[in-house]
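Every protein chain except one is present and positioned as in the full complex.
Entry: chain A
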Amino acid sequence: MAHIHYKFSSKLSYDTVVFDGPNISLTDLKKQIMGREKLRAGDCDLQIINAQTKEEFTEDGGHIPKGSSVIVRRIPLIGVKSSSNSKTNHKYVERSDVQIPKAFGSHRAHTL
């Protein structure tokens, strides 16, 4: 059983991710951390940084060896609109001009 210790940069303490093998790929590590922290929103990503060298692990760098300590930063995904999954798991497109139902009167969004 191999471990990697991770800490969100804003938090105070480390948590652990457990996996098999000598190292773990960046994508798998991100998935594991997001799973543990229950991060579900489709519009956020994680930046994984080596706690000792302060270097960021990039996709090409690939694998993080077991026993490492990493710092994690939650960052927004650039280019993705911040639409979130509602609790009822409905997906709908944001149509701000159409959504306002007939009951709501005088908005002059179109005239400007």
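Throughout what follows, contacts are C-beta pairs under 8 Å (C-beta built on N, C-alpha and C of every residue); 3 or more make two chains touch, one makes a residue touch a chain; residues count from 1.
Here is the rule we use: contacts and distances are computed from a predicted model.
*Asks:* Out of "Ribosomal RNA-processing protein 42", "Cleavage and polyadenylation specificity factor subunit 3", "Vacuolar protein sorting-associated protein 29" or "Transmembrane channel-like protein", flag the one the UniProt entry gives for the chain missing from this complex.
*Replies:* "Cleavage and polyadenylation specificity factor subunit 3"
*Asks:* In the full complex, which residues of chain A touch the absent chain?
*Replies:* Residues 8-12, 37-41, 44, 47, 49, 54, 56, 71-76, 78, 81-90, 92, 94, 96-97, 99-101, 103-109, 112 of chain A touch the chain absent from view.
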